[in-house]
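Only a single protein chain was left out; the remaining protein chains are all shown in position.
Chain naming follows the written order as A and B, and within any one chain the residues start at number 1.
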Amino acid sequence: MNKTHDNKAWFFVLPVVALVAFNAVIPLMTVVNYSVQETFGDNVFFWAGVMWFEQVLQSERFHDALFRQLAFTFTILLIEVPLGVAIALTMPKKGPWVPVCLVLMALPLLIPWNVVGAMWNIFALPDIGLLGRSLNALGFDYNFTRQPGDAWFTLILMDVWHWTSLVVLLAYAGLVSIPDAYYQAAKIDGAKPFAVFRYIQLPKMKRVLTIAVLLRFMDSFMIYTELSVLTGGGPGNSTTLLSIDLVKIALGQFDLGPAAAMSLIYFLIILALSWVFYTLMMRNEQQ
Amino acid sequence: MAKIVLDTLRHAYMPNPTQDSDWALKQLDLEWEDGGAYALLGPSGCGKTTLLSIISGLLRPTHGRVFFDGQDVTDLTPEQRHIAQVFQFPVVYDTMTVYDNLAFPLRNRGVDEKHVDQRVREIAGMIDLTHMLDNRAAGLTADGKQKISLGRGLVRSDVNAIMFDEPLTVIDPHLKWQLRSKLKELHQRVRTTMIYVTHDQTEALTFADKVVVMNQGEVVQIGTPVDLFERPQHTFVGHFIGSPGMNVLPCEVADGRPHVAGIAVQAGGSGNLGSASGKLEVGVRPEFVRFAEAGDTGGLPARVVKVSDAGRFRIVEAEAAETRIKLLVPEGGDIPQEQAHLLFDPDHTAVYRDGWIVA
Partner (left out) sequence: MTRTSRYVPVLYILFLMLPIYWLVNMSFKTTNEILGEFTLFPREFTLENYVTIFTDPTWYMGYVNSITYVAINTVISVLVALPAAYAFSRYRFLGDKHLFFWLLTNRMAPPAVFALPFFQLYSAVGLFDTPLAVALAHTLFNIPLAVWILEGFMSGVPKELDETAYVDGHSFWSFFLKIFVPTIAAGIGVAAFFCFMFSWVELLLAKTLTSVDAKPIAATMTRTASTSGYELGLLAAAGTLTIIPGAFVIYFVRNYIAKGFALGRV
């Protein structure tokens, strides 16, 4: 669309800028402020330079949390994106069942995150949970509160349960926007189902899948509430991802300096990775 | 290539058609000669796209059979029927190059690459796309994309017929003419049966050897462009084809001859009309109406109400007995003020009963 050049449009965005600036800039400045100071209590602060940043970046604890975070994010992306696309492909395109499917699938997305955690907690408990009890009855030694492997399994299953629908709905939106003529042309050209997927459906879903991957990437990096209710980062530190670790340091130990430095590093990692993702996918699209 | 026969075809989109209007196609028996260029012409919603989809195999008719060269193909898929189709909105595989788009139907059928390459280059030459074979198909203009769609049909050597579903809808007006003559030229070269669906009479009449005119799920006339113009079998054809369309005037019969507003009119070939049952009308094209000059006798008294200039001729509207009659007056011809008499050319005037021509 041809846009008119007019700086008066700033008046339209002013309320948004004011509100977001109030919410983003002031707290961010607070964080930056903490991140470069040292305190010994009584609200007395000293300039500390980049000490906290160095400390965080060199700490093994941070490396471990970051590694766990990356492992978690890439695992759920690898499961949720293909699974979501597969489910979207098998959904009916029209008919009375479509709204029913969509409503049921969207349901997990609207459950408060701590309820998701609590629900999975009681679902997976080895003594009273349906999942835990069934797995043990089938002969698996399953206890997510004691065994790190089981905790990871439960965490990933919960995230797949919680968020795959987002990918399904986005992919489905992309699929239903493909005109019938494309499928008819492919039929006439003798294309096999895989060729239809590869040359028609996938290209048309690309835009929405980009959104899906970006959203899932960002949100999985920020996961906190469900995780803290489900495992609290345990057993031990085995499921302590970045945000859990951050809250432990900031609110648990009240180490404001390291917590602030870690916050900024954490935020910058998300920004940088999102930006890389975004440009890679956009460049791919322009070719 | 094949001769296509449609046998008592009927189609309804709803599961239990009861009344007449439930049928998208009422009843059709048609034969399409091998290698012909046909046009399916009719207004929106007349069932022409339905018919096209039935022939190509995208739709299974509710009733009736489809034969290709005597073989019953009613239950076969488009691929098995060896049909190619060009759709209203250009369909190209966005992520592929023009070359890969053209090669796609052949590769799907397992043709070896050497032959694919040869065919693709040959066809690309025919449709003037040789210089952009390596471009991404997504970057082409609408007419380029339609050429690719057409090319995908042409590359296959086994194609029985190529269907066009209003292919020029999204093409810029100045390119429409170019693409249309390209199509005509291609047809003369490859001699594949082509069926062209459109609601635009110019497209149909310039492209086709034979035009099938449809209205409300029925075929009203099949004929050459000249037939349709000179001898419309139905008042609908007279209306729909020609600009302006045919004059259709209510008439009654007296002494076995048609009378418009009480004045006898000569209609060639209608003979004695006998008893006057059904709704009777006289049809005459504006091209075959003229003003009575000195020396002429009789004629329908009329009053000139409107004259509009259309370049090489003028369109005159005259009012006679509550109905409007249009006639064409060549440049320089006289137009009487107010009162005048109108004469119809008997060879090109026909009587219609309930819409259909009286033999």
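We adopt the following convention: a residue touches a chain if its C-beta (ideal position, glycine included) is under 8 Å from a C-beta of that chain, and two chains touch if they have at least 3 such contacts.
Computed from a predicted structure; not experimentally measured.
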What shown chains does the left-out chain touch? A
From the list A:A9, A:V50 or A:L78, pick the residue that touches the absent chain. A:A9
Touch as defined at the start, partner being the missing chain; which of A:V56, A:M119, A:L155 or A:V213 qualifies? A:M119
Touching the hidden chain, out of A:M51, A:L77 or A:L102, is A:L102
Positions on chain A contacted by the hidden chain, ascending: 1-10, 12-13, 15-17, 19-20, 22-24, 26-28, 30-31, 86-87, 89-92, 99, 101-115, 118-120, 122-123, 128-131, 133, 161, 164-166, 168-170, 172-174, 176-177, 207-208, 211, 218, 221-222, 224-225, 229, 242-243, 246-247, 250-251, 256, 259, 263-264, 266-267, 270-271, 274
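Quick note on the criterion: only the chains that are shown with their structure count from here on.
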Rounded to the nearest Å, the gap between Cα centres of chain A and chain B is 57
Where on chain B does chain A make contact in their complex? 56, 58, 77-79, 83-85, 87-89, 91, 93-96, 104-105, 108-109, 136, 149, 152-153
Hey, which residues of chain A end up touching chain B in the complex? 179, 181-182, 184-185, 187-192, 195, 199-200, 203, 287
